[in-house]
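The complex appears here without one of its protein chains, the remainder shown in place.
The first chain written gets the first letter, and so on, giving A and B; residue counts start at 1 in each chain.
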Amino acid sequence: MTVGLFVTCLVDLTRPTVGFATVKLLRDAGCKVSVPKAQTCCGQPAYNSGDNPDARAIAEKVIKAFEGFDYVVAPSGSCAGMIRHHYPSLFAADPEMASRATALAGRTFELVSFLADVLKVENLEAAYDGTATYHDSCSSLREMGVKEQPRALLAQVKGMTLTEAPESETCCGFGGLFCVKYPDISGHMVDAKVDDIMATGADTLLAGDLGCLMNIAGRLHRRGSKIRVRHIAEVLAGMTEGPPLGEPAEKGKRLKEAG
Amino acid sequence: MSNARSDILGAVKAALQQAGGPQRADTTSVVSASKRLGDHRANLIPARGRLGVKARVDLFIREAEQASATVARVSGLSGLPREVARYLAKNNLPMTLKVAPGISEPAIPWTRETLLSVEEGRADGSESASVSRAFAGIAETGTLVMLSGPENPTTLNFLPPTHVVVVAASEIVGDYEETWNRLREKGQQGRFMPRAVNWITGPSRTADIEQTLLMGAHGPQRLHIVIVDEETPAP
Partner (left out) sequence: MESTTAAFRENAAKALGDAKLRDALSKLADGFPARRREAMARLPEFEALRDAARDIKDHVLANLDFYLEAFEARVVEAGGTVHWCRTAAEARTAILRICKLAGAKTVTKGKSMIGEEIAINEHLEEHGIEPVETDLGEYIIQLRHEPPSHIIAPAIHLSKEQVADTFREKHRHLSPGRSLDEPRALLDEARNELRQKFIGADVGLTGANMLIAETGSIVLVTNEGNADLTYSLPRVHIVIASLEKVVPTLEDATTILRVLARSATGQEMSVYTTFCTGPKREGDLDGPEAFHVVLLDNGRTEMLGGDFHEMLRCIRCGACLNHCPIYKAIGGHAYGWVYSGPMGAVLIPGLIGLEEAGHLPNASTLCGKCEDVCPVRIPLPRMLRTWRQRQFEKRLTSSVSRSGLKFWSHLARRPWLYRLVADIAVATLAVLGRSRGRFRRLPLAGGWTKLRDLPAPEEGGTFISRYHRAGHGDGA
């Protein structure tokens, strides 16, 4: 089957490793993966700011770029959710585009649920030395129904212990532009999230959305925590030799040599 | 002001016509709405209350106690005065009572309990305890159904700090819907609702101060339910 990778702007710009990990996971499972060059952003910043005309214009580009694939997969519940649930409503007044948007929506998946539900991946060859806790991002959990899938996949990772945070389903306070528009409220929310994560005793935080991860990692670092933060795809693909999110490369290499 | 009624109804109709399009313009929905009022069909009823008699009464007791009521059983209505006296004495409460006219002397032999001082009527706030008669008990949530009327003044349910309610075991039903049906059967065509139907589930409470749960906010602090096991028709 052919899969178009919608890598998401945050992965593209800040964390290419997640993109490469996604490609590896999909290819290992037998997919023919393509990465259209004409991709940028899903349009969510515009859409969530009430700018539907721009959101529509961006969505049109995405629809065109990804129409030829059996599936479209994004390593993000948020961006996949945008395509799956919100593209069709954006074109309510344009039947031709609406049907194209609906067709694309039906083929679009968040990575982790795609691996578990569609590809039925069962024998991952990944290993990770550590105790991880998994944050359920709001879009993955409530828009894309992702809850058991990451846990089932992480159970296949050798050497990893998974420990649940009591508030794993509570929003981290990222919310796209929300976190810069209302930094005090967002800061309060991410602090609560960080407290919850630190109380688990885990040494690693995983999630399926880079926005949440950048927010939580940023606050963990500011509070001096040593918890390592990674996108779940990096762990599932066994691509954890690079530094965790927000850590310098050299230090990561030194740690690896020492360990 | 005089146009408010027609303005509001006009605005409702206009909004619905615009939203509903042609199907709203025909009269089928009004027909179905009238039918709904006439049919008063039950919606989904949880299975919880669908039990045999004994299990139903047991569930009622469990749920009522869960809601912080206390429950006692007597074998006949004539045992009520003794149970009330026992309850008041055990809780160190004054032995004075205001009872609902429907369960006063001679229907109930109150005078046999010589320690009790019993008056009948409505409550005025000076009483320390009241006794009234439930129309039904609902097993689903341990809820009592009280009907207002000359025999059962509403104030007895709310003013005294201790409220004792009598209900026959045979009047304990599985779910709320059964009591609506019983009420419709009992009442006159179209006028079956008494002025007040009070569902009571446990004693009065509040958590308005620091979310600390306290009993007896405005209504009774204690709700004691006396289940009468022998068949006794409702007054």
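The definition used in the following text is that contacts are C-beta pairs under 8 Å (C-beta built on N, C-alpha and C of every residue); 3 or more make two chains touch, one makes a residue touch a chain.
Note that the coordinates shown come from a computational prediction; the quantities given were computed from them, not determined experimentally.
With respect to the full assembly, the chain omitted from this view is in touch with A, B. Only one of B:Arg36, B:Arg86 or B:Arg112 touches the chain withheld from this view, namely B:Arg36.
Touching the omitted chain from chain B are residues 1, 4-5, 7-9, 11-13, 15-16, 18-20, 24, 29-30, 33-34, 36-37, 40-44, 46-48, 63, 66-67, 101, 121-125, 140-143, 148-150, 153-155, 157-159, 176-177, 180, 190-212, 214, 216-220. Across the interface with the omitted chain, chain A contributes residues 4, 7, 9, 11-20, 23, 33-41, 43, 45-52, 54-55, 57-58, 61, 138-139, 142-143, 169-171, 173-192, 214-215, 217-219, 221-222, 242-243, 245-249, 251.
Basically, only the chains that are shown with their structure count from here on.
Inter-chain spacing, taken between the CA centroids of chain A and chain B, is 53 Å.
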